[in-house]
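Have a look at this one before I ask anything.
Missing here is one protein chain; the remaining ones are kept as they sit in the complex.
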Amino acid sequence: MKYIITTHLLFTLILCPVIPGIIQKVKAFFAGRKGKPVLQMYYDWGKLLRKGAVYSRTTTWIFKASPLISVATGIIGVMLVPLGKTPNLLSFPGDMILLVYLFGFARFATVLAALDTGSAFEGMGASREVQFSMLAEPAMLLGLCALSALSGETSMSTMFTSLQAGTRPVLAAAIFIVLLAENSRIPFDDPNTHLELTMIHEVMILDHSGPDLAFIEYGAALKFWIYASLTASLIVPPGFSGEWKSLGAGLIALILVVAAVGIVESVMARLKLTRVPQLLVGATILSLISLILIIR
Amino acid sequence: MNSIFNFLMILLILLNFRLLSSSRLIPCIHTFVMQAVILTLVAWLTHRHNLNIHLIILMSVNVILKAIALPWMLSRVAHKRAISRELDPIVGYTASLIIGALLLGISVLISQPLYLSHTAVENFFLPISLFTIFSGLFITIARKKAITQVLGYMVMENGIYTFGMAMAIHEPFIVELSVLLDIFVAVLIMGVAIFHISREFDHMDTDRLSVLRDL
Amino acid sequence: MAIWLLLLVPAAAGLFCFLSRSSSLCRYILCMAAVFHFLLVTWLWTHHGKTIPSAWIGLDDVGLLFLSITSLLFLGSSVYTFGYLKAEAQGHRKDLEENIFFKNSHDSVFTGCLLLFLSTMTLVTVSRHLGLMWVAIEATTLSSAPLIYYHRHHRSLEAVWKYILICSIGIALAMLGNFFIVVAGSEIGDTGNLLSLGELTANASNLNPTWLKAAFVLCFVGYGTKMGLAPMHNWLPDAHSEAPSSVSALLSGALLNCAFLVLLRIHVVMIAAGLGQTSSQLFVLLGLISLVFAAVFIIGQKDFKRMLAYSSVEHMGIIALGIGIGGIGISGSIFHAINHSLVKGMLFMTAGNIMTAYQTKNIDSVRGLLYTRPITAMLWLAGSIAIIGSPPFGTFLSELTILGGMIDTHRYGVAAVYLLTLGIIFAALSAKVLPMIFLRPTGELGQENPLPGPEPAWSVAPLAVFGIFALILGVYMPPWLSKVLDEITRYVGGQ
Partner (left out) sequence: MVLFAGAMIVFFVGAVLLLFIGRAKGANIAGPLFAVVGSVLAMAASIDAIRTGGFELVLPWHFQMGLLHLKMDPLSGYFGLVICLVSGLAAIYGGQYMAAYTKKKQLGVSWSLYLILTASMMLVITAWNGVLFLIAWEIMSVSSFFLVIFESEKPRVLKAGWIYLVATHLGTALLLVMFMILGKNNSYDFNLVQVSATAVTPIFILAIIGFGTKAGFLPFHVWLPEAHPEAPSHVSAVMSAAMIKTGIYGIIRICIFLGPPRASWGWTLIIAGALTGIFGVLSALAQHNLKRLLAYSSVENIGIISIGLGLGFLGLSTGHPIIGALGISGGILHVMNHAVFKSILFLGAGSVLHSIHTPAIEKMGGLMKRMPITGTTFLIASAAICALPPFNGFISEFLIYFGAFSFLYASKGTFSVLASIIVIVSLALIGGLALACFSKAAGIVFLGEPRSFEAKNAHESGIFMRIPMIILAGCCLLIGVFSPYVINFLHPVFETITGHQPIGFTALESAAIPLVMISKTALIIVMVLFLLAALRWYLLKDKTIQETGTWDCGYAAPTSRMQYTASSFAAPITGMFGAVLGSGKELKMDTGLFPIFLSIKTHSKDIFLYLLYRPLFYGIEWAALRLHFLQRGYNQLYIFYIVITLISLLLWVL
């Protein structure tokens, strides 16, 4: 019991940077390239952590604090979110609300840091960020709502353990869209574009450098892992009993989800910014549908 | 006896109509005098059996004031200010006649449920007096000259007096007091109207007396 | 005995004033008479015996209450008048609004009429005979007319002309009403003293109902004209706006109440005759109409004295409503009559101060009162708060009581109209009063702000006293007063 919790935790904290690598690989495969190594992010870190830092004269302590906050919230999130039926460290009724608002906290910090630099581009990114998250939040909460209605539980771990089949696919779809939006992936945002005007998340961290940037990247990776594992837990078939088995199944599902993200990124183009809200509202409607299907 | 009454009553009604219809001032005043005299006559006839000092005083004062004093003042002022006729009244004279007929109907209508239990005679009093009152009020409404309005007020006073005569038997003192005071007020209004208005505006038209307004 | 003194002393003083030519002497006589009257009335509170039913003169609770209001108000306004007459320029003087010259009527005439006015009003409150009441009301008209015509220019002349003509027509109708009552009682056989309240209430059940109803309508319209119930109120704004402020205070605070008292007495007779339903309906109907009229004309009103006059119409409407509603509404409306007299007297005299300061009655050209005449501004503010019926002043409680009466008798529609009109009046009145007090004068109004000037004691002290009384009534009800109110409620309620 204890072991699995700790393993899951450590394993998440260590492995989460692999995810971007996997996505890169998938995209490269579709593009017919060889692509970066899966562990690319570790190398980047190694470099960033060794570097010094450059700060703008405009910035204040907020700018320095926000990377820490995003990492911290990420870590707490990992403690909250189970993978498959795996039990986790912090689990109590209503913990998903805490999760959502933790991400809100991180977002608040990032947005403020962006505004702290006083740069037009980062301000723009911040404004887009708040707009899209404002739309993504109801989708997320409704999805969780549906989950708890489906399972009669208000704590995520128990929720997934006592989860029957039913409208899971719809839910999974909804959460998946939220995942793309919240982690600023295509079609919402292009993580490796080079034009500041088109970015959302990347533009907000333009001014971060050195360890701060490393922290931010790490926080982002954690966040991705959390969403991915939520989605994964939804698509894990209910059959599995036994923690280790379910953990394995969860991991596989998680990799599938990540691959799916890669596929989406390779086959889809980035949406026009004005189209983004419609997609998010679509996600909200998806989770609403599933909820209604459940509670009718 | 009744026939005389009826005659007098009808005469009163006709006099009212004359007041409503005539545009010239002096004839109006004369009509008013006739009305006052007739009223006194009626009163005397009604109470001829139980005449008492109160009634005597009342009638005489009434006659003196209404049939002599006021008309004299009025006509004097009219002469002084050279007011011979009421031009462009608010309500035209033909219309006034029609409305007069209407008022007669209304006063009959109102006095329908109200009847006096004593004699058939007195039942005449109410509609007639109401009609007189209404036509007096109508004159004050429909005419512009201050004098004419005062005249209208006096006519209305006549109407009340008509009724008061019928009642005088029950509450003599109060009737006297009220009637006398009322006439006194009429005189006072005369005073204010004639002297001050004519001094301020050097004409008797009350059009100019509409400065205070919310429009 | 005391009652005769109350009647005769002011009358005698008044006649004396007419004779004397020295205006200062007149002023002193005025104040002394007022003080005497007030002291005597306060003495009567403890020493008035029971009233003889058939007597023509007598003091019962309601009469005494209204007499006290009148006397108090007269005292205050006479103090104010004392200073006012002293300050008024003699001889020819310029008019505020148009550039015409006029002169005031002589102080002796003014004070004399004031004193006669007091004695006639006293007569109204003490008379227990409908005919006598009628005479008294008529007499108030006569004695107050010259007061309105104090400033001898054409506007006040117009006002007084309207006042006399309209009121005396109304009064004449009321006289007819009296005759009708006599007729209604003619079956009883002639008591010779039928119109005295005692006899009337005693034989009320034998009166002929149809005649009595007609009589009530006539009296209602007649005295209602005097009381300022819409749509017979039209003389009121003109007279109040043209009369000197202390006179307007008396007219609105005392005279209207007297007319109301007469109506109340006839209403009691109606109830005794079992026709309370009809009279209550009339009270409620005209009360509501008055409220609506007042609301309509307070909106967009440019002259603050006319605004106050219309607010008097409003409050008369409220009082009538309360009587019509019955139950606790009765005590509410009597209480409201007290509050209204105090507050309205205060407000009218404050308006007088503002006029002397700004030389205008136009609301839009009075600005920055707070900076030019602070005390007056405070009084004006307090008075306005009170008159729109907001705590901690008594008006709030009385209006609330009347509302309670409506709710108790399930008159929700009436309550709705009542609250709606009160709300509209609140909004309109506050929108007019606040800028007068707080805003600094703006250039384009053309009316330059007067410099901060003197505020002599005579011009603020009486008002402050009234205000304090109104305030006290709002937070504390003296037991004797509540006892009297209960008495009156019982008397009117017909128990």
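Which chain is which? They are A, B and C, in the order written, and residues in each are numbered from 1.
Methods note: a residue touches a chain if its C-beta (ideal position, glycine included) is under 8 Å from a C-beta of that chain, and two chains touch if they have at least 3 such contacts.
From a predicted model like this one, the values you see are computed outputs, not experimental measurements.
Taking every chain of the complex into account, the omitted one touches A, B, C.
In the complete complex, the residue from C:Ile181, C:Met232, C:Leu308 or C:Ile323 that touches the missing chain is C:Met232.
Screening A:Met41, A:Ile76 or A:Leu279 against the full complex identifies A:Ile76 as the residue touching the chain left out. Screening C:Arg27, C:Arg128 or C:Lys162 for touch with the missing chain picks out C:Lys162. Although one chain is not drawn, the whole complex shows that of C:Ile57, C:Ile424 or C:Ala461 it is C:Ile424 that touches it. Taking the whole complex into account, chain A touches the unshown chain at residues 49, 51-60, 62, 64, 67-69, 71-73, 75-76, 79, 90, 92-95, 97-98, 101-102, 104-105, 107-108, 111-112, 114-124, 126-128, 130-131, 133-138, 140-142, 145, 148-149, 152, 154, 196, 206-207, 210-212, 215, 277, 288, 291, 295-296.
Taking the whole complex into account, chain B touches the unshown chain at residues 90, 106, 109-110, 112-114, 134, 137-138, 140-144, 149, 206, 209-215. Contacts to the hidden chain, counted on chain C, fall at residues 161-162, 165-166, 169-170, 173, 210, 213-214, 216-218, 220-221, 225, 231-232, 234-235, 237, 278, 282, 293, 295-297, 299-300, 328, 332, 335, 368, 370, 385, 390-392, 394, 396-398, 400-401, 403-404, 406-408, 415, 419, 422-424, 426-427, 430-431, 434-435, 438-440, 473-477, 479, 482.
Note that in this section only the chains that are shown with their structure count from here on.
Two chains share more touching C-beta pairs than any other pair, namely B-C.
Relative to the centroid of all protein Cα atoms, the closest per-chain Cα centroid is that of C.
Distance from the chain A centre to the chain B centre is 100 Å, each centre being the mean of its Cα atoms.
Between chain B and chain C the centroid-to-centroid distance comes to 31 Å (mean Cα coordinates, whole Å).
Rounded to whole angstrom, the centroid-to-centroid distance between chain A and chain C, based on C-alpha atoms, equals 78 Å.
Within the complex formed with chain B, the chain C residues making contact are 131, 134-135, 138-139, 141-142, 145, 149, 154-155, 157-162, 164-165, 168-169, 171-172, 175-176, 178-179, 182-183, 185-187, 190, 192, 194-195, 210-211, 214, 237-238, 241-242, 297, 301, 306. On chain B, the positions that touch chain C within their shared complex are 110, 113-114, 116-118, 133, 137, 140, 149, 153, 156-157, 160, 163-164, 166-167, 169-171, 173-175, 177-178, 181-182, 185-186, 188-189, 192-193, 196-197, 200-201, 206, 208-212, 214.
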